[in-house]
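To start, I am sharing the structure in question, which I have written as structure tokens.
All protein chains of the complex are present and in place, except for one that has been dropped.
Entry: chain A
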Amino acid sequence: MTDFGNATADLRKRLWEAVLDGDAYHATDVLHQGLDAGLERETLLLGVIGKVQEKVGREWAANRITVAQEHAATAVNERALTTLVPPAPAPPSAGPNRSRGRGRVAVACVEGEWHAFPARLVAEVLQLRGWQVDYLGPQIPGPHLIAHLHHTQADVALLSTSLPTRLPAAHAMIAACQAVGVPVMVGGRGFGVDGRHAGAVGADRWAPDARAAAAALEAGIAAPGPRAARQVVDDLPHLADQEYTMVVKSRSQLIERTLAGLEEHVPAVRHYTDTQRERTAEDYAHIVDFLATALYVDDAGLFTDFLAWTADVLDARSVSARCLVPGLHLLGRQLQDFPRATILLRHGAAAVAARPDSDPEDSP
């Protein structure tokens, strides 16, 4: 056990070097040495490839690697991963062929989610465990997923998202799957580290990781009944207050007015270049998106967690997170007629203002 533990630690280190170097050839070599050393494929997938991918995300957030490096590393890691798992046998066409082993599942990302890696890992692990897996990847439009489910009669649909802002889209996709009689298991950080948003958006199950997903599938997930066809507002009655709808519909306007307000109140913003102004607009676009999502699932923590994360990212780039406070106040002023949004923005601004100012010594 310890030998294997040491072996995986060593492989992780070497794989990390290979993916950072953008060297798919070397990365593949590292993994196959792991196989030759007697490590299980699942261990390599989860204990080596998965861990290295987590590190890629952490290192980016900490500004220790660039976006380009992050993408290159992910591409290399994914390429290496595909060489590790035998390709799936050609799926039998739909039909009364029920006499298959474990059953058939579809793995996809929520619409608009680009981080396909976690879903990919889950798909490969399930395939190793004998499930017939259709990996549909990122960017699959909802109608395609439903057509696929009709066609293949999947037993369960697995949806992944790392972005909380995809929760409304996830909700629509989950309801659509259930309406055609297919239960849905969800995973990924977008549903909260403890999966607390999975229930709000109607998922049948939430799994923290690939092994838990496999265990839940093995235990069986009952198909939803005919009552599963429903309106999303039936799951989340607070949506009737229209706050979410209004924030989403006036998104561009909110951002534009916030920028204009910043130019008025914060002298430095007046001297921004076009690119800087666009980046600032993108930052506020994110803030508005997270605000809308927090209103959607009615969870204040979702918004404050995002602000804390943003503040960390800014700190890592030696930018004081307090620059967010005036913008949050400007948004709050525009949304003063919306009680839930007002409370979220007030708490958010207070949380950011209360952060200790970043110490330049800590920044890399």
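Assume a residue touches a chain if its C-beta (ideal position, glycine included) is under 8 Å from a C-beta of that chain, and two chains touch if they have at least 3 such contacts; residues count from 1.
Going forward, contacts and distances are computed from a predicted model.
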*Which choice in "ABC transporter permease", "STAS domain-containing protein", "Disulfide reductase" or "PPM-type phosphatase domain-containing protein" gives the name that UniProt lists for the one chain left out?*
"PPM-type phosphatase domain-containing protein"
*Of the listed residues A:57, A:181 or A:301, which contacts the missing chain in the full complex?*
A:181
*asked:* Of the residues A:30, A:85 or A:297, I need the one that contacts the missing chain.
replied: A:85
*Quick one: say which of A:6, A:252 or A:336 touches the chain that got left out.*
A:252
*Touching residues (missing chain, whole complex) on chain A*: 21-26, 28, 32, 35, 66-68, 71-72, 74-76, 79, 82-89, 94-96, 98, 101, 114, 127, 130, 132, 139, 141-144, 147, 150-151, 153, 179-181, 225-226, 228-229, 251-252, 255-256, 275, 278, 281-282, 284-285
